[in-house]
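A single protein chain has been removed from this complex, and every other one stays in its place.
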Amino acid sequence: MTGAMILFLILAGLSIASSLLVIFQRNVVHSAVSLVATLFFIAILFVTLDAPMVGILQVLVYAGAIMVLFLFVIMLLHPGVLERRGVLWWGLGAVGAMLLIFELVPLLSESSWRAADQAPITGSFGSPEMLAQSLFTDFVLPFEIASVLLLVAILGAVVLAKREI
Amino acid sequence: MIIELCIIAAKAFLVLFMVLNLAGILGWIERKGSALIQDRIGANRASVLGFAGLGLVNTLIADPIKFLTKEDFVPPQGDRLLHTLAPCLALFPALVTFAVIPFGDVLILGDRVINLQVANLNVGILYIFAMASLSVYGIVIGAWASNNKFSLLGGVRGSAQMISYEIAMGLSVIGILMVYGTLELQEIARAQGALLWGWLPAWGIFLQPVAFLLFFTAAVAETKRIPFDLPEAEPEIVAGYHVEYSGGKFLMFFAGEFAEIVTAAGLITTLFFGGWQVPFLMRDGFHFPWGGSVHLPHLAVVALQVGAFTLKVIFFCWLQILLRWTLPRFRYDQVMRLGWKMLLPLALVNVMATAVVVVTLQNL
Partner (left out) sequence: MVPLNYYLVLSAVIFAVGVAGVIIRRNIIVILMSIELMLNAVNLSFIAFARSLGSMEGQAIVFFVMTVAAAEAVVGLAIIISVFRHRQTLDPQEMQLLKW
């Protein structure tokens, strides 16, 4: 039971617990705060997987901006009534999730994929320089398209949410 | 292994100790300093055995006792869990941001080289922006959990202001990153020891003056200090998102705000004013450009560097307090216009101009 394994188990338990809280809370704001916690724990998992740049970007972009947007919209729309619960849907949802887990877990526990540290990596793996090199040489076209996509999303959101066009 | 952990723990304790103490002392400087600026006496009534100590007893002993013994209530329709969580979410980023700010070069004890920075991340300054973006949550959740229209209004304004000025802050730092070529704050501080034209230290303020002004403005707006403190202004919206908080929770918000002042001062020092650099001080002593040199033992050099860092941080904290009691506050639409229509384009122009200059100088 090395330190890395203990850390992973703690983080895994916390992220599963907070993601369960996301779907089980009746209050929407509580769900949103639980999702922020889940994103934060997943970002810490990224950092333990030698991806510090992506982990920090996850906190900066996902937990720091997208979830703030979610919270704004929740507060704007202010759903006063807590939603009704249907037993049928809960049963179906639980059955669906259980099926998915029982299908995926044995498949993914194949012993042919053992250690996560298989490939030897340099000291700067996952650093900003390496990510930038990959983004600006191999993936420069998706990068540019992603910026156009963000522009389109901004314009679309502004037009959709305006009161009168 | 254990020794490494002990060293890191000692550094973390030292930094937290310094930040929290400075935050407390800043409360005193704020009250007495504002009195000095406004030509009045300030708080001097609370005294121990007749010793009022220039208002120190009042601010550092009487105020915390008052805060901690007040009744801790949650508004009746408000959300109990979120109301208690919000001050913690506001205080946490303000304290952990200081982990990547270097307060000295290296301390060499025997054969152990200790980097005087709590955590040397290779993403460096992005960590600070990540924590700054987390500090919006304290405001948003505190405003919502109070179930109060003024609180919600203050919270929405505050969070919109914070996310707008985060962008300007980030873009203004890109110029510094391009000039020094690294994201790590310790490397940026070290690179500012170089001498331009043989005599001028390569501090960020000389290489990127526009970026300094933009960053300073954006940092003051992020911490919601006057002139940008409309979200928490007393006469305007009854203290905004603070209104339903009293006692220990308000003390946490308060301490979080002062800790953010210290963090902003620490960042400005590291990026633009050389961090722990004393002009002409190298690792073995002073080397003046006109030829003279003074040899100093290693511990004296370290002490000088840490002292210089502390002095610069205190100077910028004092500057922010001076700014608070000098300028009137902006109206909210003026704040948003400044952030989006003036700081953001200026920051982009700064980035482009810096890029052109850097590439030209590299190819010469």
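Some notes on this structure:
Chains here go by letter, A and B, matching the order in which they are written, and residues are numbered from 1 within each.
Here is the rule we go by: a residue touches a chain if its C-beta (ideal position, glycine included) is under 8 Å from a C-beta of that chain, and two chains touch if they have at least 3 such contacts.
Not measured: the values here are computed from a predicted model.
One chain is not depicted; across the entire complex it touches A.
Residues 2, 4-5, 8, 12, 15-16, 19-20, 22-23, 28, 31-32, 35, 38-39, 42, 45-46, 49-51, 53-54, 57-58, 61-62, 65-66, 69-70, 73-74, 76-77, 79, 83-86, 89-90, 92-94, 96-98, 100-101, 104-105, 108-110, 113-121, 125-126, 130-131, 133-135, 138-139, 142, 146, 149-150, 152-154, 156-158, 160-161, 163 are the ones on chain A that touch the missing chain.
Assume only the chains that are shown with their structure count from here on.
Measuring from the averaged C-alpha position of chain A to that of chain B gives a distance of 30 Å. Per the touch definition, chain B reaches chain A in the complex via residues 79, 81-82, 85, 121-123, 126-127, 129-131, 133-134, 136-137, 140-141, 144, 152, 156, 159, 163, 183. On the side of chain A, the complex with chain B involves touching residues 27, 29-30, 33, 36, 52-53, 56-57, 59-60, 63-65, 68, 71-72, 75, 124, 127-128.
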